[in-house]
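Every protein chain except one is present and positioned as in the full complex.
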Amino acid sequence: MEAVKTSEKTTLQVKRFKPSENPTTNFFTEERGLKAWLTTVDHKKIGLMYLGAVAFFFALAGFLAIALRTELWTPAKTFIEADTYNKLFTLHGAMMVFFVLVPSIPAALGNFILPMQLGAKDVAFPRLNLASFYIYLIGAVFTFIALFMGGFDTGWTFYTPYSSDGDSATVIWVTLGVFILGFSSILTSTNFMTTIHKLRAPGITWDKLPLNIWALYATSIIQILATPVLAITILLLSLENIMDIGIFDPAKGGDPVLYQHFFWFYSHPAVYIMIVPGFGIISEVITTFSKKTIFGYWAIALSSLAIAFIGFLVWGHHMFTSGQSPVATTIFSFLTFLVGIPTGIKIFNWVATLYKGSIDMKTPMLYVFIFLFLFSIGGFTGIMLGALSVNIHLHDTYYVVAHFHYVMMGGTLMALLAGLHYWWPKMTGKMYNETLGKVAATLIFIGFNMTFLPQFVMGAQGMPRRYYNYIDQFTPFHQTSTVGSYVLGVAFLIILYYLVKSLMSDEKAPANPWESRGLEWQSTSPPDLHNFDHTPVVINKPYDYHRPMEEFQLGLAVEHNGHGEAHDVDVKETEQENS
Amino acid sequence: MANHSATHPAHVQHHFVDSDQQFESAKMGMWVFLVNEILFFGGLFTAYIVFRAWYPDLFTQAAQELNKLWGGVNTIVLIGSSLTVAMAIRSAQKNQKRGLELNLLFTIILACVFLVIKYFEYEHKLHLGIAPGSFWNPTPEILAELSHPKANIFFSIYYVMTGIHGLHVLVGIGLMIWLYIRARKGHFSSEYYTPVEITGLYWHLVDLIWIFLFPLLYLIE
Partner (left out) sequence: MGRLFDFMLPENMSPLTADYTDGLFHFINEASTIVLVGITIALIYFAIRYRRKSSDDKTPVITHNNKLEITWSVIPLFITLIIFSWGYKGWLNLKAVPDDAYEIHVTGFKWNWAVSYENGAQTLNEIHVPQGTPVKLVMKSRDVLHSFFVPDYRVKQDVLPNRYTYVWFQAEEVGESQVFCTEYCGTSHSNMLAKVIVHEPDDFKNWLEMNGGAGGSGDPVEAGKELVNLNGCQACHSVDGTPGIGPSFKGIWGKEESLADGSTVTVDENYVRESILNPGAKIVAGHDNVMTPYEGILSDEDITNIIEYLKTIE
């Protein structure tokens, strides 16, 4: 037993708790059975259920993407009708945004990892956490009802008056679905914010928060401020469809540009809801696999908050051609460039972290490299689209399609894959096949660029988005893109194969296969039902790879009722000082 | 891992260190939720501002159709209910079970009075054909006063804003009834009154929103 100072005020008695390599119980073995899963309030099980749901929707929407690309093999009809095509791209977009990208990292991985990185036993409101999962499912059910009623072809943006003057029944169902889904985001982020503020283990001061937590914190802020505005927008749109209230539909006295303002006030920050959590994962993985402290901790942490803040002021850059006022257009363009700066800062800091590191090119790290390359392209093309006169030319062409796929798929999804592979042994207790992992990552890189690089070219040449037919000159680009999408499809099947196979194998993953210093790795794999069998105490910064591993495995020496007994009051003081 | 024991009070959930941490967390969670609510209504207020800026005449004209007297009475009713909620929290803090129950009951009654008055206001308007959206079908007399071609949009905004606010009042009544039942069972004390406190926070916000809605909709000159 040794005494370690955690702050200038408090002295805690701590001792080392090395995670067992052969734990007798874990959160899978406790609370078994379907009913236990469906009624669980354990953040880990909820996270995994989210992961399953997200994977399901990703597979579905990905399959739609393959169908869309196949249809685009020829300039005219290939195998589906125009109306079907329009419904499929709407569904692809709506599902990928609302059911996959928004909840993927925060609700699935974040739910699992966030309390562990804070040394907490659970999120602040576990029952609310379960409720938000079910709300998410109910939102999905509404969307499926719309689907079975014949589908909807409005585009995922639901622009009025197109969305309010046609067959409105299906639009009502899907918009109500999105409305309900919003509450799921709101509850999750309320939970995360409270957890980060109030449930940190002794010693975790704000400057010792892992960057993943900073990223999730920034994401929660955006979700809390933006999602309610989406909710009210969607509600008004539904009312427009139900009883013609005349706010957005010009035929009834409303204004379609007002709708676009309302919609993008959420949906632009939503882009950051999708990408900022990815930034968190990149910081975790890049330090672990270069065994080195992060370069520019505060630059990365604060740039997430800067992005969250500036991200609210740039929504109008989706509307440069819409007919909004010229003054607004100018201001929105200017602010758009400002949001590029913190993003650039992050990329440079990550690259600098690699300098003189001990770089181990395992699968998660490979995805980080792919992320850095693809996301950079996404960023540069974003600068291109922010430039006013160029935007006029490129708006609503395939250039935009390629840009947001580089950001969302090349950014968020690559980060998600990095995180999934990185935390897979922790979450499941099993190890996947490293060789297949690298093969799949390479295929994704090739397939991705093959799919989306040609889209930049044909977009700049004038190919508009959401086109079922196209003029002949674009055929070679479309065909290359389609082949690329098949390569991507194969790569994802390989990932599915080796991940499922790892689940069925008997081989156990070590508690900390990457020798990470992260607090979540100082538990068993998979973790105990309450994450740790002690109260963790943190004395080092999260990426202090120059400090010995023992210093990252500390916990309160004297436990009583699961908490630090005599030091209860002292510990509380530390926390108040922290918060 | 040690679980609950005698020194871990029953109302403290296992993942909290102590009662204070749980209370602080619940309170913060509710504040975050209230920020949400403000932005939710913020969207509606924005729509209101935009349309008022576009059609200022419409708003002055249409507001004449709203009943200032009953709107005013409702404002007083809600402010009264905020007071009784605050007193309920005070009673809980002071361990006055009877006071807590009574004050919750007063709050529920006042909230119901609000909704009843609102119901009669709606009823009166619908009777005159002043209805939202496609149900807009005012009587000729009303039409003579409301000559503005976009008059229906004002009432769309009116019904959506007051309607959503009314729903919040309804949810508030539900919560108060739940609190009342728990209070009768003696769940609350000066040690533990978190649900009363955070429901109170919610209720104050609902009142506050009405305090904005009333002048914005009723008192336009």
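Lettered A and B in written order, each chain numbered from 1.
Basically, a contact is a pair of C-beta atoms (placed from the backbone, for glycine too) under 8 Å apart; a residue touches a chain by one contact, two chains touch by 3 or more.
Here the structure is a predicted model, which is why all the values come from computation and not from measurement.
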Checklist entry - Touched by the hidden chain, which of the shown chains? => result A
Item to check | Residue of A:Met243, A:Val457, A:Val483 or A:Val558 in touch with the missing chain, whole complex considered | outcome: A:Val457
Next on the checklist: Can you tell me which of A:Thr188, A:Asn241, A:Thr363 or A:Thr397 touches the chain that was removed from the display?
Outcome noted: A:Thr397
Checklist entry - Tell me, which residues in chain A touch the chain that this view leaves out? => result 82-83, 86, 153, 155, 159, 161-162, 165-167, 250-251, 255-257, 290-299, 320-323, 326, 329-330, 333-334, 337-338, 340-341, 344-345, 347-349, 351-352, 354-361, 369, 372-373, 376-377, 380-381, 383-384, 386-393, 395-397, 456-457, 460-462, 464-471, 515, 544-546
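Quick note on the criterion: only the chains that are shown with their structure count from here on.
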Next on the checklist: Centroid of chain A to centroid of chain B, CA atoms only: how many Å?
Outcome noted: 34
Item to check | For the chain B and chain A complex, residues of the former touching the latter | outcome: 1-5, 7-8, 13-18, 20-21, 24-26, 28-29, 32-33, 35-37, 39-44, 46-47, 50-51, 132-135, 149-150, 152-153, 156-157, 159-160, 164
Checklist entry - Along chain A, where are the residues that touch chain B in the complex? => result 120-122, 124-126, 128, 186, 189-191, 193-195, 197-199, 224-229, 231-233, 235-236, 239-240, 242-247, 252-255, 258, 262, 528, 530, 533-534, 559-563, 568, 571-572
